[in-house]
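Omission of a single protein chain aside, the complex is shown with its protein chains in their original locations.
Showing subunit A:
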Amino acid sequence: MNAMTTTAAPVSNAHPHQESGEIRLVGVTKQFGSSYAVQNINLTIPHGSYCCLLGPSGCGKTTILRMIAGHETPTSGEIYIGDDMVVGKPPVERGTAMMFQSYALFPHLSILDNVAFYLKMRKVGKDERRRRALEMLTRVQLDHLKDRMPAQLSGGQQQRVALARSLITNPKVLLLDEPLSALDEFLRLKMRGELKSLQDELGITFVHVTHTQPEAIALADMVVVMDTGRIDQADTANVIFNKPTTPYVARFMGGQNVLSGTVESSSGDLIRLKSADGAIFETKIDSAPATGTPLSLSVRRDHVALRRGTSAEEVNSIAGTVEATEYQGSFVKVTIRTANDIFVANVSDRAYFAEQVDTGDKVVASWSTDDVHVLSKVDTDAGGDSHLEGGH
């Protein structure tokens, strides 16, 4: 450690905004007492990207954010921002700024003085800092409220103030801890769009912690899906949604059905699997595993066709009983209880109303071979984890 810091290149803070906002976590572990909040995390977030850390409560996503911010010190491992190893440095030296979940606006200061706080700490003169704070408030369209106190603002306005207060530090990296969770649905969608365009405009790295899948998919260039203290998959939203690597990611992102079976036969890049209850699945795979190997697959909910019927004779189909139907406007979510699992089909409203099914009906769900995706990990959690089920 010492050798590394002494040989590191001299740090220049002259133009922090021109420095790289790439974040690199190398073998980062954080322990609280005897339990691990995160364990051996390796992650590179490219400069200027919008990264979402996604996972259920207690998965360690906020701990990672706080370690990048400097509000938590890792038990072991290294964190780099640009070329600097930042562990042990205060936030301002790291070039990070954090927006807190509750915004943490200082209740005793006006909006203008809240935004000017950073400049006041740097001993910038009163006129100068008020002028610059007003510029920043104008940027978030709140200059007309500059003399209000935080308690007098709506949630959306408070969030803009918090943004302005963070951005006045001219950060390389903006860290957002569940920034949209305190807002109502309408405002959340509006602010979501504003965050995205703000990031485009500034070109700095945004790291955004959320437990909402649609939020991550809508915003992120890079989605990091976390399970208890580990990263399960880090990739673009498109890949995470369509090609999840693990059953956990497939289930957590919603939108996917996870199926398991053992390899029966293979011909070329085509393999056949047999599930525990005898259904036959077919999929394409680069290198066919040996016969008898257990394997898990995922099929997108909206790539499934439904018909009435009692037995799934054909390949790539599964039979079951309709447990629930939920109208979603453009599609209908049909939940089917199969022999030992739950299978969900999102049927387009047109197809659904052409041949309507109801609770208790026997149905067969089927899909095409091209729509099957092979998971890199075998599902060990069949039938369970419906509480992880995400968006539609």
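The rule is simple: a contact is a pair of C-beta atoms (placed from the backbone, for glycine too) under 8 Å apart; a residue touches a chain by one contact, two chains touch by 3 or more; residues count from 1.
Keep this in mind: contacts and distances are computed from a predicted model.
The unshown chain of the complex is recorded in UniProt as "ABC transporter permease", chosen from "Response regulator NasT", "2-oxoglutarate synthase", "Biotin-dependent carboxyltransferase family protein" or "ABC transporter permease". The residue touching the chain not shown here, chosen from A:21, A:55, A:77 or A:91, is A:91. For the chain missing from the display, the contacting residue among A:73, A:102, A:138 or A:311 is A:102, taking the whole complex into account. Where subunit A meets the missing chain, the touching residues are 69-71, 90-92, 96-98, 100-102, 104, 106-110, 117-118, 120-122, 147-149, 151-152, 165-166, 169.
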